[in-house]
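With one protein chain removed, the remaining protein chains of the complex are shown where they sit.
Then we have chain A:
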Amino acid sequence: MAAHAATGAKTATNDVSHKRRKGPGALATVYLVIYNVVMTAGWLVIAVGLVRSYLAKGSYHGLYYSIEKPLKFFQTGAVLEVGIVPSSVVLTGFQVMSRVFLTWAVTHSVREVQNEDSVLLFVVAWTITEIIRYSFYTFSLLNHLPYLIKWARYTLFIVLYPMGVTGELLTIYSALPYVQKTGLYSITLPNKYNFSFDYHTFLILTMISYIPLFPQLYFHMMRQRKKVLGHLEEHSKNE
C-alpha cells in the first residue's frame, strides 16, 4: 500500500486533465522542480547504496544498514509533498503517513526485523517506484516527459506495488512477537488517565486494513493507466 505512487508533485489525474488546470506559478514551479530533482537524486543514492552493498557482501542479507540513513531522510522528507500536491490531501497524507510509519514505527523501532529479507523487498520496491515517480514529475514540470518514463510509472507498479505490500506485511508480521514480548509503545491499566494502548493489536489491525485498502489503490492505478496510456493509438509517442 505504501509502495504505490499515485500521488506526488503531479498526479495522474492532473496529467490527463492538465489542459483544464492552471499550472503552478513560476516560483512554485522552481520549488517543485528542485524538490523533485532532489528526491530523485536521493532515491538514486539509496539504489546505488543497495547495489554496492550487495556487491561488497555477496548476499542479499542485511543490506538495510547500508541505506538506513538516506532511507529515513528521504522517505520522511516526503512529508513536504502533502498539501502542495494537487491531488487530495487525504490520499497523499495517508500514503506518506503509512510509509513513514513503516520506516520509523516498525523497521527502526524493532531492531530484530532489520535483518529480514522482507525489509529488502519493500525497500527495493519503494526505491524503484520513487526514482521513476520523481523523475516523472521533474520531466513533466519541464514539459519534456520521455514516453519511457511515463510508461514505466504507469506500468511497473503492477509488479512493484504487490511486491512492496508483501514486504511491508511480512515485516510487520515478523515484528509482532518482539512487540508483544517487550510491550513496545504500549500502555496498560491501571493509570490515572484511564487509557490503554496495545501496539501488538494495533499492528494486527494495521495488517488487516491492507485488505480493503490495497485493492482500492491498486485498481485506482489501473484506471489511471488506461486513461494515460490508453491514448497510444490516438497520440504520437513523442512528448
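Here is the rule we use: a residue touches a chain if its C-beta (ideal position, glycine included) is under 8 Å from a C-beta of that chain, and two chains touch if they have at least 3 such contacts; residues count from 1.
By our rule, contacts and distances are computed from a predicted model.
A single chain of the complex does not appear, and UniProt lists its protein name as "Trans-2,3-enoyl-CoA reductase", one of "Proteasome assembly chaperone 2", "Necdin", "Trans-2,3-enoyl-CoA reductase" or "Actin cytoskeleton organization protein".
Which of A:Ser59, A:Asn191 or A:Gln216 touches the hidden chain is settled by the complete complex: it is A:Asn191. In the full complex, chain A makes contact with the omitted chain through residues 189-196.
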